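With one protein chain withheld, the remaining protein chains of the complex are depicted in position.
Right after this comes chain A.
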Amino acid sequence: MAVPALKLDAAGGLLAAWPEPAGEAQWARAARSQAERWLRERGAPARRDEYWRYTDPTSLTVEPAPEAALLATDEVPVFQTRETHRLVFVDGVFSPEASTPLEIAGVEIVPLREALAADIHWVRDIFGQIEAAGQVPVERPLAALNTARAVEGCAIRVTGVASRPIHFVYRRAAADADALIHHVIRLDAGADLTVLESAAGAARLNTVMEVEIADRAALHHVRTQGRDHQRRAVTGLFARLATESRLKSFTLTVNGRLTRNEAFVEMRGDNASAHVAGACVGDGDFHHDDTVFVTHAAVGCESRQVFKKVLRGSAVGVFQGKILVRPVAQQTDGYQISQALLLDEAAQFLAKPELEIYADDVKCSHGSTSGAVDETSLFYLTSRGIPKKTAEELLILAFLDEAIAEVEDEGLADELRDRLAAWLARRR
């Protein structure tokens, strides 16, 4: 079927808005042009596309990026109280002055720009490669744009157990900033790393994180997307897991006009485990979309998708989640749950859970629900003297907790709970 001209024009417009990266190694140029070709052939996302039916991509593909007012707050930024290795980006541009020096034991950190100009084999094996693999069967044109044009980001390789989490801090400065950030992360066999991401990053932020997790390695990914009301974001997590490796990814989203968080996770080694979770809270002009694709391509792997959304006003939540079990993937254990708490009649939740199973010895379950705050629970709490608003907040936090509990580090999980409690209380 011919690709509509509008999609092709929009793709051309997006590519033209960003300068073609120069001075890079041959392999990097090859990865760039592969992504560019893909985008030019398939076009930018449009509402008619199978996986964009519930989310209008127009504001993500229009040039220039729509403005988004900066959030005025004196709040202490998230994850500041713990010792982390901070890598700061302002409007999508790496700021070495604001960041911790790049030396850290057991971890190699190279700014993406440098990594793509050199001949670093582990970056070459990942950059644009895991993302390209994730384009089938579901197209991810905005991730292809990112691979074709992004020059900001970091390449990180972990050989042992990282002494501190790496914390990407995405600050904002201008109301109209458009940003592309691309990270490449390689965990060697047995390595262990926690990656934190925080704040809104830009008026329109497009991030891609390509992750290769070798045998027995573990990546813990915890992200908060800031509290800015008007910002837009599209993110892509592309991960490839080897034998007995683990991925745990959790995202907390509060506010934001449009968020599309995509994850593509492929378990290629036996007995790997991948958990992708998210909690979001939105009110009014808020559209939040989790599109997750988990592929079981080896024996005995386990996966969990846990997504919880609290929606009020005309807020819209979207969940598109798939578990694909390839013929080889016997003894698969797959689980998927997506739930929305609708705080009033105007809020909306759209869910498309999918299972596609080609192996016979498989345990897979999925569920999707939406509903209001439970009146019986509310009465029970208020009958003990808890004011209705507080009781409602307790129930909201309780509802979100199954997703937050996916954060393994209790200290981090508790910080997220405290933040959420404080943010909910502000609305009283």
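Just so it is clear, contacts are C-beta pairs under 8 Å (C-beta built on N, C-alpha and C of every residue); 3 or more make two chains touch, one makes a residue touch a chain; residues count from 1.
Keep in mind that, in the parts below, contacts and distances are computed from a predicted model.
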{"item": "UniProt protein name of the chain not shown, from \"Fe-S cluster assembly ATP-binding protein\", \"Sporulation and spore germination protein\", \"Urea ABC transporter permease subunit UrtC\" or \"Cytochrome c oxidase subunit 1\"", "value": "\"Fe-S cluster assembly ATP-binding protein\""}
{"item": "Among A:Ala117, A:Val138 or A:Leu394, residue touching the chain not depicted", "value": "A:Leu394"}
{"item": "Residue numbers in chain A that touch the chain omitted from display", "value": "375-377, 379-388, 390-391, 394-395, 397-402"}
